[in-house]
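One structure below.
Every protein chain except one is present and positioned as in the full complex.
Chain IDs A and B follow the sequence of writing; residue 1 opens each chain.
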Amino acid sequence: MKHLAITAAVLALATPAFAEYPERAIEVTIPAPAGGGTDTSARKLATLLEEELGTSIAILNVAGGGGSVGVTQFMLQKPTGYSLLATWNSPITTVPQVQQTAYQPDSFTPIASTSETAYTLCVNPDFPADTGEAFLEELAANPGKYTYGNDGIGGTMQLAAERIFQSRGIEAVAIPFGGAGETLQNFLGGHVDIYGGSISPVLPYTETGEAKCLLVTSAAPVKALPQAAGLESLGLGDEETLLWRMVLGPAGMDADVVATLSAALEKTVNDPAYVEFLATKGEIPNVVTGAALTARVQGEYDALAKVAKALGLSQ
Amino acid sequence: MGLISEILGGVFAAGPIVAMIGASILGVFIGALPGLNPVMAIALLLPLTYSMEPLVALGMVAGIYNGSMYGGAIPAILLRIPGTPAAIATTFDGYPMAQKGEAARALKIACWSSAIGGVASAIALMTIGPILARATLYFGPAEYFWIAMFGMASIGVMVGSDAVKGLMAAALGLLLGTVGLDQLSGVARFTFGEVWLLSGLDLIVILVGLYALPPVISLAEASDIKGLSASDLKLEAVKVPWSEVRGLVPTWLRSSLIGIGVGILPGAGGNIAAFLSYNAAKSASDQPESFGTGNPQGVAAAECGNNSDNAASMIPALTLGIPGNVIAALVLGALLIHGLQPGPQLFHQNPGLVGGFMVQMLLTSLLILAVGGAAATRIFAQVQRLPGVLLVPMILVLMAVGVYVINGRVIDLWVMFAAGAAGYILEKINVPLAPIVLGLILGPMAEQSVRRALLISRGDPTELFTRPLSAVIALATLGLVLWPILKGLKARRRPQAQ
Partner (left out) sequence: MTERRQDILLGGVFAAVGSTAALMAADYPGASGIYPTALGCVVAGLGALVAIRAVLRGADGPRALVENAPRAALTLGLAALYLVLVPVLGFYLASALVVVVVPLCLGFRRPLYSLVSTGVFIGIVWLVFSVVLEKPLPAPVWLSY
C-alpha cells in the first residue's frame, strides 16, 4: 500500500516534468578537469543556457582515463533530461579504441555538437622547413629523428597526427604529456622538437616568433595560423581530424526534451557573446543535431579505428 | 606612475575589496574543513563571477587560495587533522604544541608564517616572475625526475623511530600511485576492471581517510562527554616574545625561498613545498631531535612553505600561459572567459588586470593576519568546546560530504573508510602515514618524467645525469640525503674528542 502511494507520488511528480521541461536544476558532467579547454567551453555555455532554459545548471568534473571515467559514470544516469554530458570528441570516438570501455558511441542520446577547432603541429623557427609540404618531407626523410609532444597516448591528438604520418610513411617519436600546457612547456624549452596540440595555447608564441606552426589537422587552413597548411592543400583532405565538443544525454531520452535542448543549444552557441568567446580560443561554432550528429560520431569512430589498429593500440 | 595608479584604482574598488575579504574568510573555512579544498571551491564559485568585472573573480581566487592554505593549519594544530594535503607537515609539531597547552601560540605562529610566506611569494611574482618563468623552461623531463627524487629525500624527516617501516610506507605510497591508467602507454594498472580506478586513487580521498578517521576514533575512545571549558582552552591572546620572533626569521626566509622555487615549476605542486621546508628547517637546526615534539620552528617552516608557493605558482600561468596547477588553470580559464588571451603578451596587453591580481595576492596574504588571527581562529576554537562525542559524528559527516562532492560517487566514501581503518592500525604499530601520502604525490611525477626522458633520449639513461641542469639537481638531492648523516657523524665525533 505504502509502495503504491510512493509510486503514485513519483508519477505525479514525474509526469509534468515532460510537459514543462525543465522544472528543476540540470546536472552537467564534464569528463575533464576544471580549468581545461572542455571545462571553460562548457561552463561559459552553461551560464548562457541557464538564462535560456530558466533553470540552474550544476557542473560536476569527473576527470581521468582520458575522459572514460566521467563518461562511464555518466552512463548510469537516468534519461530524464536532468543529467547531461558535455564532452569533447576524444572520450566518445577515440578512447573506446584503446581502452576496454563499457560504452560505445551509440550508448548515448546525441543532442548537439557545439564548437570545433583543429589541432596544429608547430616547430621552432630554426626548423629546416617553412611550409606544410616541406615539413612533411623533412619528417619523411629522417625517420625516427624528430620527437613530437602530444596530449597522451592513444588520444585524439596523437591519432590525428599519426593519421597524417601514416599516409605519408612518416615515422616520428611520440612523447605523451599530460595536456597541451605541459607539451607547450617542453616544446618552448626545446625538450621536444614538435608541438602537437590545440591551437589556443601556442597561438601567442606564433606572434612572438618562438613557434612556427606549419600544419593544421583540418581540411581547410585556419585563419589565425596563416603559415599552417590545411590538409586539403596537401592532398590529404580525407585525413581531417578535429577537436570538437558536444552535449549528450543518456540513451533513451524523450524526443521532446531532446528537441527543447537542441533548440536551446543552437540558440546559445550562436549567441554573439559565445561566438566571441570561442574566437579567443581559436574555435568556431558548429551545431549539428539529430541523425547528422550520430553519423558524425560514427564516421569519426570508424576512421580512427583503422589508425589505432595500424599503430597497434587497438583493444 | 600611470600604471601604478591604474592598478591600485582597479584593486581598491568596492567589488574587488568585498571579494577579497569575503573570499579570505571563506578560504580559511574551506581549508579548515577536511575534504573541502580550494580547487573545488574556486571551480564552483568562479562561474558566479563571469558576469562581473575580472578583478572581482581574481580577488576571490586570491582570497580563497591564500586563506585556505592557512586554514588547513587550524585542524592540523587543534585536532591533528590536516585540512589540506599541504598541512600534513604542520601536524608534526603543531599538534604536540597544542597538547602542551600551546595551541594559541601555535596558531599565532602558523598565522604569521602563512602571511609572511604569502607576501614573499607575491613579491616574487611581481618582481622576478617573468625572468624566473623563462628559466623554468630549461626543466625538461630529466630535471623533473630529479625534483621528484629531491622531494622523496625529505622522507628522512618523516620515517620516525623505525626507518625500515618508514621506507616500507613510502614504497606502499609509490605503489598506490601507480594505480590507474598509465599516461605513457595507456595500460590500465591495478584497476581490477573497475572504471573509477582508471583515474587512480584520489589524493584528497586517501588523505581525508588516512588523517581524519584515526583522530575521530581516538576522540570516540576518549569519550569526552563534557567538553572543554573556556579556561582549559587557553586561547586568550598570547604574546609571542620578540626574541622568539627573531629566531623564526631565518626559517621564514628559507621556507619562502623553497616555496617560491617549488611553486614556480609547473606541475611540481605546493604539497611538497611544506615537506621540503620542514626538512630544511630540521637539517639547519641545532636541535633536530626537538622537531616532532612541538618545536615552533617546525610549524613556522611548514606553514610559511605552503603559502609561499601560492603566488609563485601563478608565475608560469601569467607570464607563459602554462598553468602549473589546477588553480592556475582555473585562473587562465576565467581570463579566457573574460576575453583575455593568456600567453607571453598577457601582461603587456592587460597590465592593469595582471598587476591588479598580483597586488591582490599580496593583500590577501596580509588579510590572513586579520581574518585568520582574530575571527576564524576563535570560531574554530569554539568547536573544541563541544563535547568530543558530538564532534565524532560531525567530523564523520563533513568527511563524507567533502569526499562525495569531489567526484559524485559513493564508492569514494568506502575508499576513504578503508584508508582510515588501515591508517588507524598502521599508526598504532609505528608505521608513519606521511611517507604514504608523499609517495602518492611524487610517485606518478617521478615515473612519468623518467620514462619521458628515456623516450626522448631513445633509451639512453646517461641523459638523466649529464644534462648540466639534471646533474646539478641530482647532486643537490645527494647532498640533501647526506647532509644529516654527515652532521650526525660530526656531532658524534665531538663528544669523543672531549
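Going forward, contacts are C-beta pairs under 8 Å (C-beta built on N, C-alpha and C of every residue); 3 or more make two chains touch, one makes a residue touch a chain.
Treat the numbers as computed from the prediction; the structure is a model and nothing was measured.
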| Per the touch definition above, residue among B:I17, B:M52 or B:L175 touching the missing chain | B:L175
| Sole contact to the chain not displayed, among B:M52, B:L203, B:L257 or B:V389 | B:V389
| Thinking of the whole complex, not just what is shown, which of B:M52, B:L203 or B:A400 touches the missing chain? | B:A400
| Absent-chain interface as seen on subunit B, which is shown | 44, 164-165, 167-168, 171-172, 174-175, 178, 182, 184-185, 187, 189-190, 213, 216-218, 220-223, 225, 386-387, 389-390, 392-394, 396-398, 400-401, 404-405, 408, 410, 413-414, 417, 421, 424-425, 428-429, 431, 447, 451, 454
| message | Touching residues of subunit A against the unshown chain: what are they? | response | 6, 10, 13-14, 25, 27, 56, 58, 60, 78, 80
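Basically, only the chains that are shown with their structure count from here on.
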| note | For the pair subunit A and subunit B, the C-alpha centroid-to-centroid distance in angstrom is 32
| query | Touching subunit A in the complex: which residues of subunit B? | reply | 39, 42-43, 46-47, 50-51, 136-141, 180-181, 183-186, 188, 195-196, 198-200, 266-267, 316, 320-323, 326-333, 336-337, 339-346, 407-409, 448, 452, 455-456, 458
| field | Residues on subunit A engaged by subunit B in the complex (per definition of touch) | value | 33-36, 39-40, 43-44, 46-47, 59-66, 68-69, 72-73, 98-99, 101-102, 147, 152-154, 173, 175-178, 181-182, 184-186, 188-192, 200-201, 203-205, 207-208, 276-277, 280-281, 313
